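Would you mind keeping the following structure in view while I ask a few things?
Every protein chain except one is present and positioned as in the full complex.
Right after this comes chain A.
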Amino acid sequence: MGIESRNRIAKRAAEEIKDGMVVNLGIGIPSLVPNYLPKQINVMFHAENGITGMGASPFKGEEDENLCNAGGYPVTVVKGASYCDSSVSFGMIRRGRIDVTILGSLQVSEKGDLANWIVPGKKVPGMGGAMELAQKAKKVIVLMNHTDKRGNAKILNECTLPLTSSRCVDLIITEMAAFQVSGHGLILTELFSPYTVEEVRMKTGCEFQIIENLRIIDY
């Protein structure tokens, strides 16, 4: 997936963030989302390691080794930011104070099951904070490639990889399309130009409904 599609996905995800929200971003494509937020909205970015109010990356030479995001990379803070310990940081998550979490995934099922923590026999890194975020954030948005490197569908009837959390995903955005997760399976709500519904169908591992006024995104 080229830079272009990563940025299109991030730009679409940014539309979900509204004024006053508390937002937790995962690593990878989710970290590009702040680049597409309108300047006039106030958002507090939350990091599991105990920052509420993360700002942009510091300039080279201005990094503070004790001010980093959950991935261990230097950040800055905005006005109104606060630090807390891990207990309080996850208290915010479990208490439902995080409005949106945006994360990557290996697979998502039509029921909104999320599998993003283990590839058996290959990669067993541990769940970190993903289970709590997936289970307790008010809205869970997954940004990912539509297919894996071999071209296999990542949106499936049932995930084949171990689940991080079941029935937790609300919205899936890929380089081809966006789907809402409803109580009755997936609903295709948007298509990225120039992809067609047929192309999306071929690369998706489950059935989906199509919303009446399907939006075509051409940015």
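We take it that a residue touches a chain if its C-beta (ideal position, glycine included) is under 8 Å from a C-beta of that chain, and two chains touch if they have at least 3 such contacts; residues count from 1.
Keep in mind that, in the parts below, contacts and distances are computed from a predicted model.
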| item | value |
| --- | --- |
| Complex member absent from the view - protein name from UniProt, among "Succinate--CoA ligase [ADP-forming] subunit alpha", "Sarcosine oxidase, subunit beta", "ABC-type polar-amino-acid transporter" or "CoA transferase subunit A" | "CoA transferase subunit A" |
| Residue among A:C84, A:I187 or A:I210 that touches the chain left out of view | A:C84 |
| From A:G20, A:G71 or A:G96, residue that would touch the chain that is not displayed | A:G71 |
| Of A:I51, A:V140 or A:L186, the one touching the omitted chain in the full complex | A:I51 |
| Candidate in contact with the missing chain, chosen from A:P34, A:P162 or A:G185 | A:P162 |
| Contact with the hidden chain (one of A:I41, A:V124 or A:V197) | A:V124 |
| Touch residues of chain A, complete complex, unshown partner | 47-51, 63-74, 83-87, 89-91, 93-94, 118, 123-129, 131-132, 135-136, 162-166 |
